[in-house]
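One protein chain omitted, others in place.
Let's turn to chain A:
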């Protein structure tokens, strides 16, 4: 008795029967997702509040609206994306039909994380369904309340012959990964990313891995500290810092640090009041394990702002650390919490060198008044990262026309908007030749001779090919 195996077999059979191919079917699935979001908004808000103490604003803007936006975009563009893409032809293929066919892979596994449990589940799901795949969803067991809704409510809105939710922890996920999928989409930590890719290798399953890292935030001396403080603080403390693209640490000169600290304090007070723990706008840490991990990091360097914590509430105050050393734990792992270390550098060169010594991050930020040229551009060209934003935080994520993904240890592959559709599709080269034109083809047949070769070169437009054989 292998219920999981049975589920997968059922989904595969539905796929082979061609159920997910027609545009109408896919559109119906997407519309179902849209209705799921609209009809269960309060339920979802409540669950997000229970899991992460998310405010209505955060839930709406970073979870529901983003997901809704992707659904709408996919519905609007589905048929255009599905169309065969004509490609330029050469002389030999002039009379042929040459196009790229976008095909679903088949059975897709989406493994979602807990920090944006709705967004990071639904957005890839939109892409996978739009591309015509059958989907197995493994939501995170850590964001329990949202998991429940995804397991019990979401399936009611999509065709269940082509969709299944599998629940469980690391052990169950490991078992899941032993089975064969046609594509695996994973969002989570690099450590687990390696496990996923290793499991995928056994079946030669292609993967997209949306991982993480320490996203540096360079602040130039030529900046208005208050503006910078507003922007950095907002993106750092959003969702209590549990964001894969949050600015992880600041790099700036000691002089800039002096100006930033009071600005940050002012921002934090304005955002969350004098007692951030009572602010409805500050999230909580997802669970005890993460809380304990973060609390230990508070011992690094020196607390300049915040530093308070409350275990019973899994609350950590918006914190800024200074005098932080590179080898301390807070600079060795992705923080994923409301703690912002400031590391001093003496120059832009030193900052760039610091960044390049480390793993490529998922996002990189640089703040400077000389925005269009100079400092920001220099940071951009001399570093690598998944994405980049100059003079703000992860705004680049809100643009579906920009691909979202990592590079190096921060991940591989990308999605959002059309990139999702393309990620979950196999791009199949199709050349339909006419039975005629056999005379031209004859050039390629043996027996070969210098004359034949010369004519072949002409036919292949291989000008400027001087061949010693001729």
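Just so it is clear, a residue touches a chain if its C-beta (ideal position, glycine included) is under 8 Å from a C-beta of that chain, and two chains touch if they have at least 3 such contacts; residues count from 1.
Everything that follows uses one rule, which is that contacts and distances are computed from a predicted model.
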item	value
Name per UniProt, for the chain absent here [options: "Sodium/hydrogen exchanger", "Large ribosomal subunit protein bL21m", "Aldehyde dehydrogenase" or "Septin"]	"Aldehyde dehydrogenase"
Sole residue of A:332, A:347 or A:434 that reaches the chain not shown, by the stated touch rule	A:434
Option from A:27, A:303 or A:456 whose C-beta touches the chain left out	A:456
Residue of A:11, A:30 or A:98 touching the missing chain in the full complex	A:98
Touch residues of chain A, complete complex, unshown partner	16, 18, 21, 55-58, 60-61, 65-66, 68-69, 72, 76-77, 87-90, 92-93, 98, 100-101, 103, 105-106, 182, 190, 193-194, 197-198, 200-202, 204, 206, 209, 211, 223-224, 226-228, 230-231, 234, 270-273, 279-282, 356, 367-369, 371-372, 376, 380, 384-392, 395-396, 398-399, 401-404, 407-409, 411-414, 426-435, 438, 441, 444-450, 452-453, 456-457, 460, 462, 464-469
